[in-house]
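The structure that follows is given in the form of structure tokens.
Every protein chain except one is present and positioned as in the full complex.
To keep things simple, chains are lettered A, B, C, D, E and F as they appear, and every chain counts its residues starting from 1.
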Amino acid sequence: MENFDYKINDTQKLGLEIIKEASFDDRLMTLSVGPQHPGSGHFRFVIKIDGDYIVFCDPDPGYVHRGEEKMAEYRTYIQNIPHLERPVIHDSTNITYSYSLAVEELLGIAVPRRGQFIRAIASEFNRQIYTLYWLAIYGIFLGHSTMFMWPAGDRELFIDLMEALTGARVTHAFNIPGGVRNDIPNGFKERCLRQVSYFEKRLNEYEDIFYNNPLFRQRTEKVGILTKEDAIKLGVTGSVLRASGIPYDIRKVEPYDVYDEIDFKVQYLKTCDSFARSYVPFLDMKESCYIIKQLLDKMPESGDVRTKLQSNVKGQSGESYKRVESGRGALGYYVVSDGSPKPYRVKISVGSFRNILALPHLLVGSKLGDMPAIYWSLNYWPVEADR
Amino acid sequence: MNELIDYLVVSIVMISVGIYGIIVKRNAIRMIFSIEIIANAVNLTLIAFSRYLSDVQGQVFTLFAIAIAAAEIAVGLGIIIIAYRLYREIDVAEYRSLKG
Amino acid sequence: MVTVPKKFGFGSFVSSILWLVFWIVVIVTLVGLPLIFIILFYVPLPYIGDEVLTPYLFFSMMVDPTRTIPIIKFLIHTDIFRVMVFPGFGYAAIIAAVTIFVERKFLAKMQLRVGPYYVGRWEGILQLMADGLKLISKEIIVPSGADKLLFWLAPVLFVATAAAVTALIPVAPGGWVVADIDVGLIAVFAILGFFPLIALLFSWASNSKYPFIGGLRALHQMVAFEIPFILSALSVVLVAGTLNLTEIVESQYLYWFIIIAPISAFVFYISSLAELERIPFDLPEAESEIVAGWITETSGMLYGLIQLGTYLKLYALAALFVILFLGGWTGPQIFPEEIIPGYTGEKIYNHIVINGIFWFTLKTFGMIILFLLPRGISPRIRIDILLHTGWYKLIVLCFINIFAVLTLIYGGIIPTGGILQ
Amino acid sequence: MIEVHIMAEQVFYGLAILTIGSAIFALESRELIYGAIGLALSMLGIAGFFILLDAPFVAMFQIAVYVGAVAVLVIFTVMLVRTNELFTKREDKNRRIAGIVFAFIFMIVIGLILLGSELSKASIGELKIDNITQKIGGEMLTYYSPAFILLALVLAGSIIGALTLARREDVDNSYERVN
Amino acid sequence: MPGEYASQFTPIMYMLGMGFLAGVPALILSKILAPRKSYNPVKFLPMECGQMPVGEGRSHFMMQYYAYILMFVVFDVMSIFLYAWGTSLLSIPKSATLPMIGFLGIMFAAMGYALYLSGKKGIW
Amino acid sequence: MNSTTGFTKSASGIIKAIESGSKHLLIRRFTLFYPQKKLKFVGDGYQFDPQKGVGIAGTRGRHILFHEKCTGCQLCAITCEGIAEAIEMVKITESWKQNKKSIMPQIDYGKCVFCGLCVDACPFYALYMTNDYELAAFTKTHLIYTPAQLAVKPQYDGTVEIKIDDRGAYHG
Partner (left out) sequence: MISKISENLDKWNSRQFITTLNDDNISQNKKSDNLKKFPKEISSIVGDSKIQTSKTESSLLFENSVIFKISSKFDSKIVVEFVKPSRIKIRVDPANIIEIAKFLNHELGFDHAESVTGTDYPKDNQIEVIYHLGSYLRDDLAHLVLSLTTRTDRDEARLPSLLPVYGSVEYHEREIFEMLGVYFDGHPRNERFLLPEDWADIPPLRKEFHIKGR
């Protein structure tokens, strides 16, 4: 992996020239990508193209799961759990993780040590599930149908694992203020280890067929360059940020629960292009396998997993803001309590909504063929941004 | 039976259609169409005579003619495009300023 | 609680088939036979061999199968049979159908899936039939503002053009080809040039943006790969000295041309992939960029026809590769001369033809598998890379091989005066 | 072969109608893109005549060049030259009538001359050549080789000229990577 | 008698007809079998990802690769000329290849310059 | 990067991709033929121990209601009120001595999200979840399970387990 910095965003130069020229010409074609487009998900962005170049882009999210924040104001702290995980059902443990952390701070309760470990394991597994799903869609976006099927199949094994742990396949509702819902089943640890070692082998095969494929490299290398300065200015997060050369990971900079005891490296690349943005989650998956092994190793053999709570527990009035590192980057919850059993205000600060700001920035001036490669490399989950 | 004269008549009708196009149409692309039609009519005559004489030289000529017609169409459309870019117009009557 | 469909009952299945047979027999005897006899009364009867085909003779053929041999021979050597059944449409369509099934199973194997499984008793062998039935029973939606005539005509034209390409493919020795043209190779290139135009016409007719971009991309792709495609076959023509595909095959009786033109074969393979609009060159149908490309607005049987045309084209190009580079039907004789030892009647089984068909089909299927392979292992490429590949790399590779062949000919390594003489 | 001779006349009339009809359609169609298709069809008809006149190589060349390349180029140019109103502009009537009259006069005069000449009685006999393609190649490379080289120069000049004409001076896109 | 070579081409016409024979009945059958639901204006709109279409579908629109198409016309002609040479290579004297080499040389020079132009300068 | 190394790199990349792809033609697939074979689950389903306040791992499928333990306290319905509104308390005909009001939960599986928080809320060990997840029905009314239906212990005969070895993962 050769690391090199880009001084200028040279792929977009011609496109920018064309924009200047096209402003007085009538040769633009308006295309709306989504909401019923194989390359958009539940999301819509209007682009205008001049020939092969995109000269205008206007994202228009908001088609699914609008108003989760408003709904959260009408439910108790615990009733909120199955609701707040809806926006990202593939990463539902992580999206309830930071909510639990924030509510725990408001309620002033602590989590038992074993519970913290189980939480971390579940969230790592869920990150794998999310990233595999994301990778599968990146594969099919670039026309690589095998790369759609393999991660989707391997994701199934992790889902089976999460099902054994939590009882549900996607919407786990597992993290709860005060710990986790249940203890791990018998034989879970061995199963995990076997699964992880199998998965590490599979990752090498992904590299063979996808990441080292010269055609894939041609599609993504030097495409959609988001420089370090732009990344900071646009406030992107997660793998997009790390692909722009900034090693920022919430697990490292502000370790929550047991992550300060875990040894891992923050994966980042300096090439700033679509390839880096697609490769960083892959490196994260490799690192995540390592983290899971450590967590399983260090987990206490027995102990409580949950602090008992009343179902309509009242929080102290005040506010808290807690972040975790989800599959798409920093995921923060801002919860305001007024002392009643229901939160006064819940704000979900999601990575997708922050990353989408980079979409017009990158798409304008690039080619139409680069659209899927840029769009999905932004690690954007349409439903999450809508909240 | 179809004899030489039938092919010649078809060729003449084609040429007339082409001439009509050149006279009437002011759209430069349509004029190029007319030129192509005339060129093909001529090719048809060449081939007909070649068959009448049982000789391949007419076919060789036709190959050359088709090649030159293709080259001509490339240059012609290039000219149309540069003219369109300069005048935003493909009507030949509007190209008066070309006279200098 | 579980709602699974009713179990397959063998008894009811058999009884339904018996009912069907009964009704067919009744209708045929009551209506069909009188009708046939009335027709036979008025129609002049054909000569089969030496004797007039009377109804009596016809029915006696059913009793004595050996007497049907002349009629079969008569049928086989008509143009109708060639066009409709053997080297023509029927054969190509069957290969296309098998290709679709093989593609789905093959890709599924590669992608750790199962593929079609339930239709048909074994491994979903009847899936294609089910798909065809589904497509036929779907409503065809013509978008508002579409050019109705072109919209309906273009898919049919697509199939017809693809069929016209398959007409040029020689399958077995002894003139087993629908159209034996002296300029067969150039005719293939000329007809292949129609496909992008049909795509563009269809996209223009459907009055929608995504098909329109797809049609333009199809034209671009043709522009990028037509010249390498034509030039890659030139090194074969240099050696064979003819454009007739049958003669090209016959001139390979000593060695296959892939030995002296490997680079051309590679270029031909790549350009065929591009002509077929298969991954990695499926830009006109790139679904993540331009919904489904030029077939976005197709629905129901229109889509089915376009798919049929695509697979006919796939067969034609795979067969063309076999003819140009892999020696066509040549191969060791593995079929015995007589299928029934001791049979002395009229000969119906030509072991050389059967052998040729066998080897040709085998090689063609090998090539089809090779054409299917990239879909499993590579992503789609971008249009500027495509143009760059076609113009800067493939043309140069073609000329390298052409000059190599020329050197071989003028160096006297390959005998001048043609392999044929 | 007998069938073909019976068919040849009908085929000839069919091709004549196709060729002339689509030539007129190419000039008179509302949409220029359909005009391009009409031109391609007309050229296809001419190719059909070539086949009928026992010139299969030239016919295939005609199809490959006109349908494969020229029609594509024309369609692309039509795409390039936007603004729909330009194509639907009506000609003035006098000019149209003049054109029709002139074309008819030309057709009748030349036609009368031809029909009056000996050519009207000329009959096409048996074809005395075989291996047409090889013959064409041989003629082209031996006797007509200077013309062939000249043709190469014409083609080269035309492509360079066309590209130089179509170049845009206003954009300096040295940044564009082709790969 | 003209039309001796034409007989070679008639099977292609039959095959084209066969294509029509396969396609048209399928469409007619589909027209008969397929359901026809009541008129719904949204159903017949052109595809625009679930939105009302903006602008017209058939616009005049061009990608930025015009140079390649100009080149294609000329080099298509060239490549088929090569076939006339290729078929006759074995029956003409060796010296007849010299014009061909000259032809190819000139075309290569033109192609090199054209590729240089199309790569360097912006062409519509 | 000069062109020769680039060429060899891309060629080796393509060859590796082809090798990796064709290698998988021989690997056993891990597709589960679902209606014929069913997955084996951990335990009998999700249960909850109100004494300790901790659940017991298991699949969250259809509920099972123990009539002899249900007191009609409505806690499950109250919990569900803010989540899916799937649980409704209904009158039952038979009388239990611990259930004075004779009301028991009725669950609408058209609305249930299977979060299992009603099980957490039950302090009397009366409501658990089972392994049964095949709840499809043709009408919406069939999805509403009365207390009597909820009391039935479902039959679930999943036997297939995922196996991972050197040749890959498969169900068997």
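In this text, a residue touches a chain if its C-beta (ideal position, glycine included) is under 8 Å from a C-beta of that chain, and two chains touch if they have at least 3 such contacts.
Note that the structure is predicted; figures quoted are calculated from it, not measured.
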item	value
Hidden-chain contact residue, picked from the options A:Arg66, A:Arg113 or A:Lys286	A:Arg66
Interface with the unshown chain - residue positions in subunit A	60-62, 66-67, 69-71, 74, 76, 105-106, 108, 231-237, 241, 246, 248, 253-254, 312, 316-321, 323, 330, 332, 334, 336, 338-342, 344-345, 347, 349, 353-354, 356-357, 386-387
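We adopt the following convention: only the chains that are shown with their structure count from here on.
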item	value
For subunit E and subunit F, chains touching each	A, C
Pair exhibiting more inter-chain C-beta contacts, A-F or B-D	B-D
Label of the chain whose CA centroid is most distant from the centroid of subunit F	B
Interchain centroid distance [CA atoms averaged], subunit A/subunit C, Å	46
Residues of subunit C whose C-beta touches two or more other chains	110-113, 181-182, 186-187, 189, 204, 209-210, 213, 216, 219, 223, 226, 241, 243, 291, 376-378, 383-385, 387, 392
Subunit D, residues touching no fewer than two other chains	5, 8, 52-57, 60-61, 64-65, 68-70, 72-73, 76, 78-83, 124-127, 132-136, 140, 151, 155, 157-159, 162-163, 166, 168, 171-173, 176, 178-179
Subunit E-facing residues of subunit C, complex	79, 82-84, 88-89, 93, 135-146, 152, 155-157, 159-164, 166-168, 178-182, 185-187, 189, 204, 206-213, 216-217, 219-220, 223-224, 226-227, 230-231, 234, 237-238, 241-243, 291, 296-297, 300-302, 304-305, 308, 383-384, 387, 391-392, 395, 406, 409-410, 416-418
Subunit C - residues contacting subunit A, complex	107, 110-113, 209-210, 213, 279-280, 282-283, 286-292, 375-385
For the subunit E and subunit B complex, residues of the former touching the latter	1-2, 66, 70, 73-74, 76-77, 81, 84, 124
